[in-house]
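Every protein chain except one is present and positioned as in the full complex.
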Amino acid sequence: MTDVHYHDYLQLDKILNAQELESNKHNASAHDEMLFIIIHQAYELWFKQLHHEADSVVAIMRKPSLNDNSPELQTVVHRLNRIATILRVLVHQIDIMETMTPMDFLDFRDMLRPASGFQSWQFKLLEAKLGLKFEYRHGQEYYTSQLRQQHIDLIKAAENGQSFLQLMNTWLERMPFSPAPPPPKGGSSEAQSQLLENTAINKKTPKSEVSEQVSPPSGEPEGAWDFWSEYKEAYSNSLAEAEKNNLDFFNEVFFQQRETHYTLSAKANRAALFIMLYRGYPMLQQPFQLLNSVLEIDEQLSTWRHRHINMVHRMIGTRIGTGGSSGKNYLKAAADKHYIFKEVAQLTSFLIERRKLPQLPKEVEKKLGFASSSPLPPGGGT
Amino acid sequence: MTDVHYHDYLQLDKILNAQELESNKHNASAHDEMLFIIIHQAYELWFKQLHHEADSVVAIMRKPSLNDNSPELQTVVHRLNRIATILRVLVHQIDIMETMTPMDFLDFRDMLRPASGFQSWQFKLLEAKLGLKFEYRHGQEYYTSQLRQQHIDLIKAAENGQSFLQLMNTWLERMPFSPAPPPPKGGSSEAQSQLLENTAINKKTPKSEVSEQVSPPSGEPEGAWDFWSEYKEAYSNSLAEAEKNNLDFFNEVFFQQRETHYTLSAKANRAALFIMLYRGYPMLQQPFQLLNSVLEIDEQLSTWRHRHINMVHRMIGTRIGTGGSSGKNYLKAAADKHYIFKEVAQLTSFLIERRKLPQLPKEVEKKLGFASSSPLPPGGGT
Amino acid sequence: MTDVHYHDYLQLDKILNAQELESNKHNASAHDEMLFIIIHQAYELWFKQLHHEADSVVAIMRKPSLNDNSPELQTVVHRLNRIATILRVLVHQIDIMETMTPMDFLDFRDMLRPASGFQSWQFKLLEAKLGLKFEYRHGQEYYTSQLRQQHIDLIKAAENGQSFLQLMNTWLERMPFSPAPPPPKGGSSEAQSQLLENTAINKKTPKSEVSEQVSPPSGEPEGAWDFWSEYKEAYSNSLAEAEKNNLDFFNEVFFQQRETHYTLSAKANRAALFIMLYRGYPMLQQPFQLLNSVLEIDEQLSTWRHRHINMVHRMIGTRIGTGGSSGKNYLKAAADKHYIFKEVAQLTSFLIERRKLPQLPKEVEKKLGFASSSPLPPGGGT
Partner (left out) sequence: MTDVHYHDYLQLDKILNAQELESNKHNASAHDEMLFIIIHQAYELWFKQLHHEADSVVAIMRKPSLNDNSPELQTVVHRLNRIATILRVLVHQIDIMETMTPMDFLDFRDMLRPASGFQSWQFKLLEAKLGLKFEYRHGQEYYTSQLRQQHIDLIKAAENGQSFLQLMNTWLERMPFSPAPPPPKGGSSEAQSQLLENTAINKKTPKSEVSEQVSPPSGEPEGAWDFWSEYKEAYSNSLAEAEKNNLDFFNEVFFQQRETHYTLSAKANRAALFIMLYRGYPMLQQPFQLLNSVLEIDEQLSTWRHRHINMVHRMIGTRIGTGGSSGKNYLKAAADKHYIFKEVAQLTSFLIERRKLPQLPKEVEKKLGFASSSPLPPGGGT
């Protein structure tokens, strides 16, 4: 094995010779163009790393036998947290961009047309992999309008494949711990309601996939214990007068989902809420951390978009961007809309006080990791 | 002189004994309530410091003789930067709050009703001092609805007094360097147009104050040099086809202001743009830093509001806040609206490339701090 | 139940009226003294919160039956992470202090003598609670020389009580999973060596406590499986020529501990290393996170001390501090010495590559949380 040298290993000859200033070509050298190039290259390098992490996480989540207390789930949580850590640095990095004043940007801005950050396919691809669907994009056709076909194809493939969000939905659905829904009133069969509630995110999924996901024996035990009726009662009691219509929302989210825009099925939502409520149990600790991680990622993405908007506004005001976008307005609308995991975030609305939580039956507690000997306060832990 | 002891000097007996948990009173001790109290106290302590800085800055700006290259203007810039630095830490501090999970908050949330962050009068007072007017507040009457009269009075007094923004307007108007507007076409007298353009922020100001500000000889030299016609021409040429209506906006902002919602007068806007364009000149360096500082403050306030929204959403979802607010929606609307210095930010839209800037006459250059011997590239500097 | 108001709940009348400037008393009002007071009050508020967390964590760790996969251990990890998050903000907060220039500090510095940050008993008490012993303090008698007796008493009590570090040692010792040490060569009985290796941190602990900790049946199984001989062999093979003396260090840390300065016993070190090596197993996930958290806390404390030193140096240079300290040098020596969890950090030296890890016997794997059906790569996970 030959020796490795830092300079070669990092291919620094490539990396450090990949900055060619347009302003030099125009014989109007602009000092700050170097910063402009390098910061974007640094962003793209980190985007590549985010893809590396996202791809590995998706690959693990795709395994049918993923155990909720396995090293693999631990790995998923660890890498999601790394994604959040990287995003935090990318937000901070905007500070550097902001040392470029608008006048300094004007020195070379026109030379870049029509190049634009809108042509960063890696970021859009990342959103797609994580779970942002085409139909939820602001200004749908617009966002790929400036990309090359090869990159559009990558994004389309990601949008048509199973995103992390979809895989998380499937994983939540097969949670072996979450209680079954209340028995249907009237005569509709359990099978029907099961089918109904599994469909959310898969409404456009080909038959074969659906059946694969539905056919395994449901994780929800079929026992007589009616957790959800009990919980719904407790939730209803917790609502202030002005909040009473939250109950309809509760039914919608956890049982009916008459709308088609949900990305998490009713069943997945029930599992996710159950995890949040009883996270103290060993078997729910990793799943709870996973849910927390995706919220943290969404928050960092949101903060990134927010600071990006402010930065663009400070840099070009109401001028039209180099890529022809009207700048702030597009970004603003996209930022308000592109919360990938917003359905997880909204589950907070359905929590109740710990001391009012239904007590779990012994056999459920046991499955969740505590022998009967261990006295656990309901929903204990932090 | 008696010795000073750290513990007494900081009055730690008061500070460290000011945490009384409601959950303890209810015999339902909630561990995280201590965090909830202490983080809010830390915020309020820092708000007091922000007031200390804002008050001192307002006091300096109120002096009629404030020189643009004086140690006092330097002090203003220094303290505005300190305000931004503090705000940056306050944004970061949200990370600590986010270690409190929604379930942990629920343990004591109901015991606090109707206390709420909406009752933080210091923050609202700060916004008012900096320049947020009652009429620009989202949900106007609402924001003071839960405050005590003494605190409402403080806010009203600030809203009716001269805010930092107004004082900045006045200071910009009396800038001794900025060129006069183009001569009026037709027969309207210079005096009239002067009167017109000074009025923006003072539309509701009592006569006496207006006349005080208008009567001193205008800082804008009355020479034959017509900077603004020249600049407007250059700006117009810089516009892409799709941006052509920016020219109307240009006229509106710098000369007409037919609307009444402006907080900066046309004259002040002209001075501010001139500062941005020619910031390389010694006399304009401090003024440029001042403009930069207020943008930084607005950005930090905006980021604070943004993260606050996400944090509240993560904590209570669509539940109603302890203060009865519908949470996220109110905060969102306020955040989108409450940019205090947005008229400064939008001036970026009217910059042009440095190499196309009008060359300043020698006598203007001299006033700006360079003897004719010193060869300065137009608009040089960074 | 009476209504709660934000202003009263937070006792803002106390908090916001606890700033009395010495410079005002001297009729030499110094603007920046307010900042000086408020930043120190904010630090002390947060120190109180850190104590709140540290106390709760110590209380949990003191329980004899703490299960390694319990909600309580999860709570410990969560709160340790919160401590790290708070420390991160406290480090950032130094940015604010640094907006005070040395000249501005001089305006009131002499009025504060002999008050000094050295009189912050809360920080010293926190170090003691976490595990910093009197004998490891730099300049031992010095650090309490300026404190009041009541605060010295608190610190002494903490130093003489069971610190978090000691409790962590005890908890590691009773880990039910870690393998037994290799059988003693020659005739020394197991009991003797057990006694020997449990003593580290307790060398000065009164008899009764020691016996309490030693007497329960050791967690290390007494089977024929000789993990440590196997591991030592693998470790030895991993060493480069220049590292060969690490093997002596290995023996010292995990088996002999002839020196008396250790804070973790050999047995605890073995458990901690085992956790690091096999963290992928469910039962070791929380313990691994706990070890990670204390390293993070130490790193933040270290960064805090480092930036504090730089800040003091920038502020007073080689002048003598208000408390009479020679400033930077004392702080520097203390910073280099006061790593509370350094023995955990150094365990990294004894890791080997995952693919060379000894394969665990089936019955051990089962205890660690995997049924034999689940195929686990040795030491899998992240």
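Things to note:
Order of writing sets the chain letters: A, B and C. Residues in each chain are counted from 1.
Just so we're on the same page, a contact is a pair of C-beta atoms (placed from the backbone, for glycine too) under 8 Å apart; a residue touches a chain by one contact, two chains touch by 3 or more.
Every value quoted in this text rests on a predicted model; they were computed, and no experiment measured them.
Within the full complex, the chain left out of the display contacts the shown chains A, B, C.
From the options B:74, B:256 or B:346, the residue with contact to the chain not on display is B:74. Seen from chain B, the chain kept out of the figure touches residues 67, 69-72, 74-75, 78-79, 279-282, 285-286, 369, 374, 376, 380-382. For chain A, the residues touching the absent chain in the complete assembly are 1, 3-7, 9-12, 14-16, 18-20, 22, 31, 34-35, 37-42, 44-46, 48-49, 52, 56, 78, 81-82, 85-86, 88-89, 92-93, 95-96, 99, 111-122, 148, 151. Interface residues of chain C facing the missing partner chain: 28, 31, 101-104, 106-107, 110, 240, 242-243, 246, 249, 276-277, 279, 292, 295, 299, 302-303, 306-307, 310, 313-320, 324, 345-355, 379, 382.
Simple rule for what comes next: only the chains that are shown with their structure count from here on.
Counting every residue number used by either copy at the chain A-chain C contact, over half are found in both chains.
Averaged C-alpha coordinates put the centre of chain A at 34 Å from the centre of chain C.
Centre-to-centre separation between chain B and chain C, using Cα means, comes to 43 Å.
Listed for chain C are residues 78, each touching two or more other chains.
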